[in-house]
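Complex shown without one protein chain; remaining protein chains in place.
Chain IDs A, B and C follow the sequence of writing; residue 1 opens each chain.
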Amino acid sequence: MKVSRRDMLMLLGGGAVGTIFSPIPWKLLRDSSVWTQNWPWIPVPKRGAAATAASACPLCPSACGVRVRTIGGRPVMVAGLPDAPGQRGALCAAGSGVHQLPWHPDRVRTPLRRVGGGSPGFEPASLEDAVGAIAAAIRETQGTVAILDGRPGRVLGGAYREFLSGRADTCVLVPPSAVRASMPVLRKLHTRDPGPLAVDLDVVDTIVGFSAPLLDGWGQPGLVQQRMHEGRLRLFQFEAVQSRTALMADRWIPITPGTERAVALGLARMLIRSGRVSPAFGYADFKAFVAAYEPWTPRRVFEVAGVDEATLTEVADALAPTGRVVAIGGGDPAGGPLPFEDEASIQVLNLLLGAMGQAVKAQRPLADDPADAASDRVATRDLCDVPDGSVGVLIADLAMAGATVPWPILARKMAPQGLLVSLTPVLADLALHAQWVIPTAPAFTAAHDCPGHPDLPRSLRLARGFTPAGDEVVDPVDLLNRLGTALGIERQATVADALDDMMALRLRALHRAGDGTVFVAGKDPVAMAEIDSPEDVLSMLRAGGCWRTALAAAASAEEPAVEAGDDQTETAPPRPAMPFALEQVAAKDSGGLVNGFQMYLIVGGGVERTAGVARSPILSKVDQESGLRPFANVARVNPATVASHGLRPNRRWRVSTPQGAITMRIEPDPTVPPGAILAGAEPQGALPWNAGNPVDLAAPDGKTWRLLPASITEA
Amino acid sequence: MFPWVYGFEWNAGTVIFLGLFFTVVIVILTTVTVAVVRSLRAFAQRKHHAVGWEAQFEDLGREARPCRHQLAGETDQRYCRHGFECKDCDFHRKMLDVAEGEAGDAPDRYFHRGHAWVRPETDGTVTIGIDDFGAKVVGPRARAKLPRIGRRIHENGTGWRFLLGDDSVRVLAPVTGEVVAHGGRDEGWYLRVKPLDGPFDLGHLLQGPEVRPWMEHEMARLLRLIPKDCHSDLTRDGRMVDDVTAHCSGLDWDVVCAEILLEP
Amino acid sequence: MSGPKETPQGASRYGMVIDLDRCNGCGACMVACAVENNVAPAPQRANDRNGITLLRVFPMRNGRDYPESRQVFVPMTCQQCDAPPCESVCPQHAVEFDWTTGIVAQIPVRCLGCRYCMVACPYHARAFNWWDPEWPEGMESTLNPDISTRSRGVAEKCNFCHHRRQVARERAAHEGREVREDEYQPACVEACPVGAIVFGDLNDPDSAVAKVYEAPDAFAFLDKLGTKPKIRYRSRQEWVHAMARQGVPEKEVTRG
Partner (left out) sequence: MDRSIIPRGLERAPLGKFLLWLLPWVLLLGFGLYSAYLCLRYGLHQTNMDNRFAFGAWIFLDLTVIALGAGAFFTGFLLYILKRRELKAVINSAVVIGFICYSGAVVVLMVDVGQPLRAWFTFWHPNVHSMLTEVTFCITCYLTVLAIEYLPILLKNRKLRQIPAFLVFEFNLHKVMYVLAGVGTFLSFFHQGSLGGLYGVLNGRPFVFREAFGIWPTTFFLFIISAAAAGPSFMLLTTWIASKVSGKRLVTHYVYESLGRISGYILSGYVLLKTADTLFWIRDTAPSLGVHPASFFANQPGYTALHLLEVALFGFLPMAIFLTKRLRARLGWLVTAATLTCLGIVVNRYVLTIQTLALPTLPFAEVLSYVPSWQETGTFLMVIAYGMLVYSISFRYSNLFPQERELRQG
């Protein structure tokens, strides 16, 4: 048979028509529809039995209670624990993603050794090599051997001290912002150290905030804001930037950047001159005290800080010295602490207002708490107070710090050939500068204790482990044990072999002391003294309970002032002399720009920025996909300044400070004072969007980085 | 889309919208189907050559299709609209009625307006060749590609093709029939064609007094295709040269042949 | 075609009231929303214009200069309109208005990604999956099994955590009772640390949301457009109301 062209055409045409009426195209359509709805590379959520567990958020010292929804034991959601004391169910953005941290893209899976010179590179190494190298460095160093504990108060902190106690010239370092914030300065204002102090937010009815991030990182923001809404708390906020706290405050008084001290001194002078000083405030040499404050006239305050007399008077009038008023300085977890002089000036207000013993009370230390082990043998020091170039070996554990420590500050403390070891679950931030990186357990993998905020009444929660941490994680106690063996240090009896055992020890100590109350959601609080055994305490804490000391219950306005130590009670004795350094504080002028710099760089961003290395990538929803938080590489500038300096937003600009420069994008923001630049701090390299790190630019004093002189030029 | 698809709802909007849509789809499909069916039918009825010619006839310029009655001087300027099929033409029938009785002897040759001549032979076959004018336009350089013996040619379909280089042009077949013999260049390119059913109807071909005016008409058409400065080269000794296109530089064989041999 | 519709008279009509005087812009609702709804972390190039934020907190400023400048934070999500402009424009019924709850839902597996709904939405409350969703290795084990993940190329939006309602209803049905108000709360409401968001059934006069829905300081954004949003906002600050009534945008932002 001969096939003609016509036959071919008929065949093709017939085939085309026939195909339409065959199942083939319809099947293809159906399959394509099913296929496009189930792309193989889009993950399908796993199913499993649903349950809810209570735990604690380990990210920052607020240690919020969390309710964790689990599916087949895997945590899928974290929310605030309702009715939790101090927090009232609130949880910040960073806490809402904490369960994702075990899968952080920068997770460290093996000990890493630094290689190469210039750009930081790491190679995997064995734990034995790490122990050997660190032990050798400890043996050979001429400098101090120190452990930087980002979250003091954990049992692990006790283990650190125990380890260091076997050797001369050692100390435990604490990061500047976490502890030096407020209360420690108040302690220094006393002739005799009254011991750890805490603010009792439950009795406070007025707060005078000096740039304190009360709703954004300090203490318990949820509690503060909810009490404000209930009308039980008034807030006066002196701050240069119209921050979250300033916006929500009953009264926001804008000040010139960096002039908190001037305002505090001016306010103090007003209180003194009008005689509205707490009777508990009794200095022998009151005249000298008054003289020191005399230069801070309203006129001078206005010149320095820009706060006029009427406003200052108004605030002063609102502050009756009832003892329920507290002045809080603190600092931004991202932007670091205020300078010491500012803190001192602010804390004097607390003395004048009679806050001591009422709004501010002493904490009761627990004698045999393993968290406090060897505290008499090993000094605990603020990182900034250590002499430059003195630290020979530094083991840094900043995973749960909830605050930023700029590398330049750490760098200047290290001896020239010093060894930095980083204990971290994630390779980011300071770990990038370390010689050795030891992988530790990320949040939600291992159970551990979560002590509360150091400026608030002592509390303790337990963070549970949900996801197996994996073999690659090194228990810090195990590392210390191996180091001890390598160094031939005799082990102390109190040091347990693992964190779990240490926690049991701690609970035993708490139970023995019988102090405080345990709160469990949905149940009546139980006094520790009424609980039968430490195991019961453990199970209550595991159920999401929170142990808290009984500060609030013991306090009342009529009580004598300072309660220091366990048994000594002072009934407002006249102080023998002016508190130390107050002359200098009062005499030193405030603020002022360095020559050549016409602007201020204000570093801030709140705790959500700094949870940093331990921050879930889902936080990118807030950081990257909304402009809610200041970025490291974005300079927020007042629109008037943008116009007057010709800062075109679509260009890149170079912000210079005495410490160095960084390239930034400009974003007009009317909440920033003219002449200032607001930028965020964020850990280096933790997440892909981190373009730079302005906290590399520590202030010239090497102690603060909240406010830097700056100038801006086109990049 | 259909009532059995999940989520379908009977409501006014859906009925109107989809009603319109399906109407449009049906109209489009019907239209295309009509065209396809008509084409298939044309093939089935072996009318495809006629249809093909009809399609091409539209594209011929008016000058290329003068009415035979105009050529015979019987009417004013008039153009053919029936694909030279005079039997379909009312005007032709009318003219025949007028001229009845004047019919003379059957002529020796008949001419198709595509320059093929037809000579009836005694055995009922016809011989088909290209006329002198056509041959001179095509020229001696061109080669003809004649159909094989036994193939059929169709009236107004392709009789045979002339090839020159890459170009080719076809000679319109004046009649339908089966090729029984053909002759090559030496014999002057001819086909012997046997009728298929019944004797040939040659009524659509030019004959007798129509031929000469038609030739003049064709000469005029040719001259319009040729640049003026070349006109004088076309004749030698009062006779047209053998290869027209070769005598004028820049003259396109393909274009000239196609115009004269009625291939659009 | 997209004219105002009848107010749904279904069994329930869920609505929300957000107190702008309380919101401090912490962003916890955004994170909780993303976690609950299996939204992937932002790809490296994502920004505030192309990211998937089913709920996004916008700062709204009074347009005055420091120190008179004031801002409130406006959590902006799908306003769950009773006359949703996005529903009628979707060419293939991928947007569904549930007459029994008043919830406007997006069916991602039916969406072909034409983005017409996003153009139609005056609240800019819809997001498009410009990227394939990608989780760091292992993190997919934290996905919520009550809601499926979406692929790239489809639009999505808030549906008041509708799956939570399903779960609560199943549980209640199992126990033979009605759903309690506190059992069905969207993730953002649950996450708000300052209790700025109130959510519930507007048809239930005893619900917390019904009590404040008609409060004198409550208002809806763009209510003149006839969209009838079921999310209302509250503020005691007069300038907030003025802005909401007739705000004039301030400036151009170039990003490309």
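Miscellaneous remarks
Rule of thumb we're sticking to: a residue touches a chain if its C-beta (ideal position, glycine included) is under 8 Å from a C-beta of that chain, and two chains touch if they have at least 3 such contacts.
This is a predicted model, so every value here is computed, not measured.
Although one chain is omitted from the display, it touches the following shown chains in the full assembly: A, B, C. Here the missing chain is touched by one residue of C:M16, C:C188 or C:A244, and it is C:A244.
Residues of chain B that touch the chain left out of the display are 1, 5-7, 13-14, 16-18, 21, 24-25, 27-28, 31-32, 34-36, 38-39, 42-43, 48-49, 51-52, 54-56, 61, 166-168, 224-225, 254-255, 258-259, 263-264. The omitted chain makes contact with chain A at the following residues, 5-6, 9, 29, 32-33, 35-36. Hidden from this view is one chain, which touches chain C at 1-3, 43, 45-47, 49-51, 58-61, 74, 76, 85, 88-94, 110-116, 118-124, 126-132, 151-155, 221-227, 243-256.
Keep this in mind: only the chains that are shown with their structure count from here on.
Ranked by how close its C-alpha mean sits to the mean of all protein C-alpha atoms, the top chain is C. Annotation: 31 Å between the Cα-based centres of chain A and chain C. Chain centres here are Cα averages; for chain A and chain B they lie 96 Å apart.
Annotation: 75 Å between the Cα-based centres of chain B and chain C. Of all residues in chain A, none touches two or more other chains. Of all residues in chain A, those touching chain C in their complex are 36-37, 39, 41-48, 71, 74-80, 89-97, 99-100, 102-105, 215-216, 221-222, 225-226, 229, 242, 244, 247-248, 254, 606, 608, 616-622, 624-629, 638-640, 649-650, 668, 670-674, 688-689.
The touching residues of chain C, counted against chain A in their complex, run 22, 24-28, 30-36, 38-39, 41-42, 44, 46-48, 51-53, 56-59, 61, 63-67, 69-73, 109, 132-133, 135-145, 147-151, 187, 190-191, 193-195, 251, 253-255.
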